[in-house]
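Here the structure is laid out as structure tokens; the discussion comes afterwards.
Now for chain A:
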Amino acid sequence: MTASNGTNGPVLELRGVRKSYGGDVAVENVDLELRNEEFLTFLGPSGSGKTTTLMMVAGLQQPDAGSIRLGGKPVDRLPPYRRDIGMVFQNYALFPHMSVCRNVAFPLEMRGVGKPEIDRQVADVLQLVGLAAMGDRLPRQLSGGQQQRIALARAMVYHPALLLMDEPLGALDKKLREQMQREIKRIHRERRTSVLYVTHDQEEALTMSDRIAVFNKGRIEQIGTPEELYEHPTTRFVADFLGETNFLPGRMGASEKLSCRVHIGNQVFDAQTPAPVAPGTQVVVAVRPERLKVQPVAANGEGLSATLVDIVYLGNARRSVVRLADGRQCSVLQHASQADASRLAPGQALQLSWESRHATVFPDNHT
Partner candidate 1 sequence: MTDASYPRLTRRDILGASLGLGGAVAFGGQKAFGADDLKGKTVVFASWGGAYQDAQKVSYCDPFAQITGAHVVQDGPMNAAKFRAMIEGGAPDWDVADVTIDFLYAGIGDRLFEKIDRTIVDTSRVDTRFVNDYGIGCIVWSYNLGYSTKAFAGREVPKTWADVFDLKRFPGKRTLGDNVVATMEVALMADGVPPEQLYPLDVERALRKLDTIKSQTIFWSTNSQSQQLFVDGEVNLGLVLNGRAYDAAKKGAPIAISWEQNIQSVDYLVVPRGSRNAAAAMRLIEVMTLPDNQAKLANLIAYAPTNPAAFGAVDPQIAPWLSTQPDNIKRGFVINAEYWRDNLKRLQERWAAWKLT
Partner candidate 2 sequence: MKGDGLDRWRIFRGTVCILAALYLIAPLVIVVIISFSAASFLQFPPPGLSLRWYQNLFNSPAWTDSLGVSIKILIPSASIATLLGTAAAVAIVRGRIAGASIIGAALMLPILVPGIITAAALFGVYRGLGLNGTLTGLIIGHVVITMPYVVATVSSALKTMDPRLEDAAATLGAPPFAAFRRVTLPLLAPAILSGLLFAAVASFDELIVSLFVSSARVRPVAVQMWSNIRGDMDPTIAAIASLCFAFALLALLAEMILRRRTGVEPT
């Protein structure tokens, strides 16, 4: 349990983990550490290997290579029922023939906990998830959100060292999902559990996680705090997958450490580069829509010239679609007050600009 493993070492450690099905590689060379009490999320499109990795942590699948350590101890040879983990499944996997209480009591019974203790702990955890009154119901008599809480209660009633959650909110509607996100965060804080969470919903990942590991094609593209990932993506995939990004084609100029210059059309801009790129290489410059500034064409002539195509009303914001000289379209997000101030109209000639720390350069390796 958490106590035994102190606050120093990682709860979970993956080294060079690999898994393939037949000839298809599902997970390739994954290295990862999950710190104590951390909420770590695996984010990625479907088929990116995130669930497979989770399953290997749970012991429900076996890695072909690499090692997995839980609480510092290798668990490669341990079956799921001997690993100190709790898991919440996508469709909850509540035992349909058992009442809520019996479901939650199940892991305690498996651990040989005495009856009075079971009753006490079940009552506690049902209290925690706010369903103390539902103990005698059968799972099918509960709503989706309630089932989800029971699944959570069942997975944590025995204080496992690590809680695994596989797209636990996937089946809920948007409103309920947001409510459950807050709930899970609250429980995470109260119980000080370490959580490994899988989702394909980037917003969910951004709002809930301490850190996010972005999966793509069986590999971890980048791992970091939500802010790091959003503001400083290290790969084009991350920049693209997480939030919305405009990619402007250009050519690499001189660079020094993380700073560089990049040519777009016949203009030169400052930007950042997460990895060294040889000068002259075709690159793309990634700029978030909310970081793009638009101005009517002005005398000083700074920025890319563009034409406003359309303005989309989003309530609290406005999205402007602009066309660049080469015909590409870009998206610009303005806060309502900002937008109202600038009073643009379709057809208007504009200039686009950004601050250099908000522009990231990636090699143009896919079109």
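Brief remarks follow.
Note that a contact is a pair of C-beta atoms (placed from the backbone, for glycine too) under 8 Å apart; a residue touches a chain by one contact, two chains touch by 3 or more; residues count from 1.
With respect to how the candidates were assembled, all candidates are chains of the complex that A comes from, given by their letters.
Please read all numbers here as calculations on a predicted model, not as lab measurements.
Only one option in 1 or 2 touches chain A in this complex, and it is number 2. Here chain A touches candidate 2 in the complex through residues 58-60, 79-81, 83, 85-87, 89-91, 93-97, 106-107, 110-111, 140, 154-155, 158, 164, going by the rule given at the top.
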